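As you look at this complex, bear in mind that one protein chain is not there, while each of the others sits in place.
Going in written order, the chains are labelled A and B, and every chain counts its residues from 1.
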Amino acid sequence: MRDEVIRRARGAVAALVLAGLVVAPWVVDDYTTAILARTLALALVGVSVALLTGVAGMPTLGQTAPYAAGAYACVVVGSRISDVGVVQLAVAAGAGAVLAALTVPLVVHARGVIVLMITLAIGELVVTILGRWRSVTGGTDGLAGMPAVRPFWGLPPLASDQARYLYTLVVVATLVGAALLLLRTRAGLLLRAGRDDETRLRASGHRVPLHVSGAHIAAGAIAGGAGSLLVVAQQYISPADFGFDTSALLLLGVVIGGTASIGGALVGAALVIAVRDWLFGVLPGHAPLVLGALFVATVYLLPSGVNRARVRLRASSAAPSHPQAPPARDAATVPELRA
Amino acid sequence: MNPLLSAEEVSVRYGSLTALAGVDLSIHEGQRHALIGPNGAGKTTLLDVIGGATKPQRGTVRFAGRDISRLGPAARARRGINRIHQRPAVFPTLTATENVVVAALPRVVPRRRWWSGGRRRTAQHRAGPLLERMGLADVAAVPAGHLAHGQRRQLEIAMALAGSPRLLLLDEPAAGLSANEVGRLVDLLRALPRAIAVLLVEHRLDLVYALSDTVTVLRDGQTLAAGTPDEIRTSPLVRQAYADGVA
Partner (left out) sequence: MMAVVAAGTNRIDPYVIPALDGVAYGLLVFVAASGLVFCFGVANILNLAHGTLYAIGGYTAAALLDGGWASLALALAVGVLAAGAAGVLLAGLLTPVATGNHLTQALLTFGVALAGGSLLVAGFGPDDPQVRVPAALEGSVVVAGHRYAAYRLVFIVVAAAIAAALYLVVRRTRAGMLVRAAVDDAEMVACLGVSPARIRAGVLAAAGALAGAAGVLGAPIIGPGTDTADTVLLLSLVVVVLGGLGSMAGTLLAALAIGEIQTLGVALLPSAAPFLLFAAMAAVLAVRARGLASRWGAT
């Protein structure tokens, strides 16, 4: 009964937010509309972070890597091959998926905080490459001047901030819907089971590394797709868009949103990014200081995120299911780094 | 007839501690075999070796005619070796039904097209009757983390059966259960399909005698005696071992 009420309330809030997002470009000015579009793209990356961190149990600081791959692939395709949005989106998602697939061997056997470390290194290395591979990426100057995107064959190009925003909104809504549908299938069930108790899942005969790889690649595809949206929304990209601080902000947003909830990740990531953009607007010199302090304060205050994580941690340490298995997952992963 | 499972010359050492020193064990199809012995005799280690959780330093494990020594727990589970753990291992945030579905999935053959969710639905059809048989139909939609200990034990048995096992490894299934629950557990285990072989590790000899038709006694990592429950019950060797091992 109470669940039903909560479910309805959640649905109503989601519908309200969606309606607000649809009418937003007619309420706010063009600049804010463009910022909103970019925030939507980043929130989609947040969804991919939540998919890995919360659903698959692999905390990541490296989703900026497939995000960047998607964005740069989209620019290359957009300026040389096709101005059709769905083509660019598909190529970007493919690029993100390919990058994620290439990094699967690095993360598939690691868990917990080690994944955090490896993905962070991957993300940072990708940014380094973007800065140095000038012939393709334009180096630290970035890339600009892509022709306007037309969403579909035969449609007019997106000429205004409103149009670009609405395109972004439609794509984000579609991809989030697809992710939600995917989580309702067998795949989502197995990912949740693996997060609960991976050893148990193995003992039932499941090929866990296969699930982990699949989740990693799917999250990479989503982040790559978000990259193509960033190109549309911002019409300019540079390595600074894909830095370590973006990853950390998104992870914070996902943790605020409750880690395992896709909707929560969308809201949390959008909120954190909006606060950052606002801070850099009003306090140009000291924004990082305030942002850092807010980070610390948020971690202390986190109402749901920390508690849920704690409950989960306690649940897993209170009931280790196998006498031979190490009690906590993180403790289990440390030996994996030993040479 | 070849045995379903045969472990030969299995040895496991943890550093200087010898857990198993050349143990042989074979189980035939449908056989109900119990493994007893004082604490530290190596019973759980032998279950680990058969289940794939522990790799022995020496010895081979053959199952259904094939050498499975090099396979991990997941591959063994797919071949039909399922285990029930000393502390019930369930997925706490998944509902009871979902737990059984997850356990059933690896052995479900898709009957319909994959896009219609065929495998999951088939697994779901299998979960309902299993939960009913375990007396869990009322709590099918409750997250497993909220279930009582005894219910989790029953859920784990349902999960093991959902994987269509040919060999069920039971590691002290009665631990932590009330007298009532133990009675129900014995009934459940006696009602298992005859085709399923069972390897039971248990301290309580009354359960061993109630559930098994052959018994192996381990002590200090070696086989001390083997035979029918009656033979074991009357064996002076075994009495001696228990008098030394457990006061």
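To be clear about the criterion, contacts are C-beta pairs under 8 Å (C-beta built on N, C-alpha and C of every residue); 3 or more make two chains touch, one makes a residue touch a chain.
For clarity, every value in this text was computed on a predicted model and none was experimentally measured.
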Using the touch definition up top, pick the residue from A:118, A:193, A:218 or A:260 that touches the left-out chain.
-> A:118
Contact residues on chain A toward the hidden chain run 53, 59, 61, 102-103, 105-106, 108-109, 112-113, 116-118, 120-122, 124-126, 128-129, 131-133, 202, 207-209, 243-245, 248, 251-252, 255, 285-289, 291-296, 298-300, 302, 305-306, 309-310, 313, 330-331, 334, 336-339
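The definition used in the following text is that only the chains that are shown with their structure count from here on.
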Calculate how many whole Å lie between the centre of chain A and the centre of chain B, each centre taken as the average of the chain's C-alpha atoms.
-> 41
In the complex of these two chains, what residues of chain B are touching chain A?
-> 44, 48, 51, 53-54, 72-78, 82-83, 85-94, 98-99, 101-103, 105-107, 117, 119-120, 145, 159, 163, 171
Would you tell me which residues of chain A are touching chain B in their complex?
-> 185-186, 189-190, 192-193, 195-197, 199-208, 312, 315-316, 319-325
